[in-house]
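A single protein chain has been removed from this complex, and every other one stays in its place.
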Amino acid sequence: MDISTVSGPQARTLPVSRSPRGAQQGKKTTGLSGFSRQRIRTAWLFLLPMILGLACVAGWPLLRTFYLGFTDSSLSNLDGANFIGFENYLVYDQGEWYGILADSLWWRAVGNTVYITLLSVSLETVLGVLVALILHAKFPGRGLVRAAILIPWAIPTVVSAKMWGWMLHDQYGVINDLLMSLHLISSPVAWTVNPDTVLGTIVAVDVWKTTPFMALLTLAALQMLPKDCYEAARVDGIHPIKVFFKVTLPLIKPALVVAVVFRMLDALRIFDLIYILTSNSEDTMSISIYARQQLIDFQQVGYGSAASTLVFLLVFGLTLGYIFATRLKFDGSGDH
Amino acid sequence: MKALKRRTGQVLFALAVLALLIYTIFPFYIAIVTSLQGGEGSFYLPQDFDFGNYVSVFREQPFFLNILNSALVSFGTVAISLLIAVTASYALARVHFRGRTTLLLTVLGVSMFPQVAVLSGMFELVRLLGLYNNLGSLVLSYTVFSLPFSVWILTTFMRGIPKDLEEAAIVDGATPWQIITRIFMPVLWPALVTTGLLAFIGAWNEFMFAITFILSNEQRTVPVAISMISGGSQYEMPWGPIMAASVIVTVPLILLVLVFQRKIVEGLTAGAVKG
C-alpha cells in the first residue's frame, strides 16, 4: 500500500501534531497527551453505534431472561409471577432437592454438550486448516472449489439436518447402502438411534457443516500474511511442514483462536442439528435443548430462563478459560 | 527424480482436492437428485429430469418475493453490521484505552445465551418499536447478533496490520476515518469479504426470529417459506419440493462467493502487505 495516496489534497493537518509513538506511551505516562486524548475520544465515538445497538437491542432481552430466572413465571401466569430467589436453580423441599442443579438430566446435557463441543471443534479446526491450506495453493479452478466447499455452511441447518437424517436412515439411507456394498458393515446401522453411534453421528454432521467456517477464516488469515517470510524460508530451503509449524501457524494463531472461540460459542449452544437429526431422547440432550424444552415445550418461562442463564454462565466460563489458556492478547499492538 | 517427486506431489494434491469436493458436495448432489425426481425413487443417479418440483415451489407461494425479502434483509444486515464493526474494531484494535478487554468480553456475552432465551424479549422489543411484521425487525436483530462475531474478527485482523502504515498516515495528517477507508480497508479485503459472507449466510438462513417476527406471506423470508412447503397431508414430508427450494436458495450464495472470490484476490494484489 502506497502511503502517498493518503496524503493527497484531502489530508488535513492534525490539531496536535506529535509523534504517533505518543499513542503507545500515553498509557504508561500519567498525563495523557492531547493527541492521545483526542484519539481516545474518536475511539469512543467509533464505538458508540455498537455499544448503543447492543445495549438497546440485546441488553433488554438478556437482562429480562436473567430476571425471569428468579421468578416462577409461566405462560399462563405471566402477570402473577412471584420472585422466588434461587428456587429454580436449587431448593430443598420436604426431603428432596429440586431445581435445575438437582436435575440429573441437566448434568447429562452438560456432559453431552461438552463432549460434542470438544470433539467437534478440535476436529473441524484441524480439518479447516487443512482445507484452507489446500485452497490457499494455486491450482486451476480453485475459485469454483472455494465456492463448493462453502456449500455445507450455506445450506440452512433445518434442511441439511433433514438431508443427513435421510442419508443416515437405517433402512434406506445411502450411507448404510454404501458401507454395506463396501462390506464395511454386515447389517444396517441405525446411526441416529444407537446410543453408541448417535453422539459420533452428531459430531460428524456438525464437522461437515462447520469446517467451511473454519476454513474460510483461516484462508482469510493466510491471505493476509506477509509474503516475504515465505520467500525467505523458501530460499533457506526449509521443509514446508516445518515452515508451516514455525512460521505460518504462529502468524495465523490469533485469527485461529478467535475462529475457535466463535465455533465454541455455537457448539456449546448446539440445538437445531440435534433437534432435527436425532430422536431427541435423553441420550442426545444438550443444554440448549434443555433450556428450549423448559421455555417453549413446557411453558416454564421462569425455570427455562434460569436454565438459559446457566447456559450463559457455562459458555462464559469455558470460553473465558479458553481465551486465557491460549493467551490471546487483547492489547496486542500489531507487531509480529 | 525431482520431476517425479513433483509429479507425485501434484497427483496427491489433486486427490486431496477431489476428496474434499466429494465430502462437501455429496449431500448437495443428493439434494439435486431428489429435487429432480417425481416420486420416491432411488438416489444415486437421477432417473428422470422432472422440474415439476421447482415449478411447484414458485407456484404454491410467493417464493420470488421471499427470495427478494431474504436478499434485502441479508444485504441490509451485512452493510450495517460491517459499517458498525469496522469503526468499532478500529477503535478496539488500534487505540489504547482503559476497559478495552472488558468491552470485548461484554460484546461476546451477547452470543452466549441460547437464542431461544432472547426470543421473548426481542419479540416485545420489536412490537414496542412498531417493527412487527416488518423486515426491519429482522435486519435489526440479525445486525445485533452478528456484531460480536464481526467485531472480534475484524479487531483481530486489524491488529495484525503493521503499525508503520498507520503511523506514516498519521504523520501525513490523515483523520481516523481516512485511515480506515484508505489504508485499512484495502488491506482488510479478505477479512471484510469473509466476515460479510458469514454474516450474510447467517441472516439468509435464520429461522426462529424470522418465523416469529413476520406474520404475512409477502414479508416472509426463505427459510420460513421452505418450512411452509407442505406435503399432501399432515405428516407427509415433501422431499422433492423441499430439496428443490434448498437448491434454489443455495445457488445465490454460491454465486455470491464466486463473485467475491475475485474481490479477495484483487484486494490482495492492490493492498499487498509488506510486513
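A and B label the chains in the order they appear, each numbered from 1.
Throughout what follows, contacts are C-beta pairs under 8 Å (C-beta built on N, C-alpha and C of every residue); 3 or more make two chains touch, one makes a residue touch a chain.
Quick note on the criterion: contacts and distances are computed from a predicted model.
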| item | value |
| --- | --- |
| Among "Sugar ABC transporter substrate-binding protein", "Deoxyribose-phosphate aldolase", "Gluconate 2-dehydrogenase subunit 3 family protein" or "NADH-quinone oxidoreductase subunit N", UniProt-listed name of the chain not shown | "Sugar ABC transporter substrate-binding protein" |
| Among shown chains, those touching the left-out chain | A, B |
| Chain A residues touching the omitted chain (full complex) | 74-78, 96, 98, 169-172, 188, 190, 192-195, 278-282, 293, 296-301 |
| Absent-chain interface as seen on chain B, which is shown | 38-40, 59-62, 119-120, 123-124, 127, 132-133, 211-212, 215-218, 224, 227-237 |
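In the analysis below, only the chains that are shown with their structure count from here on.
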| item | value |
| --- | --- |
| Distance from the mean Cα position of chain B to that of chain A, given in whole angstrom | 15 |
| Residue ranges of chain B in contact with chain A within the complex | 13, 16-17, 20-21, 23-25, 27-28, 30-31, 43-44, 84-85, 87-88, 90-97, 100-101, 103-105, 107-122, 124-125, 140-141, 143-145, 147, 149, 151-153, 156-163, 165-176, 178-179, 182-183, 186-188, 190-191, 193-194, 197-198, 201, 204-205, 207, 223, 226-227, 237, 239, 242-243, 246, 249-250, 253-254, 257-258, 261-262, 264, 268, 271-275 |
| Touching residues (chain side chain A, partner chain B) in the complex | 1, 3, 5-7, 10-14, 17, 20, 23-24, 26-27, 36, 39-40, 42-44, 46-47, 49-51, 53-54, 57-58, 60-62, 64-65, 131, 134, 137, 139, 143-160, 162-164, 166-167, 174, 208, 212-213, 216-217, 219-221, 223-229, 254-255, 258-259, 261-262, 265, 269, 271-272, 287-288, 291-292, 295-296, 301, 304-305, 308, 311-312, 315-316, 319-320, 330-336 |
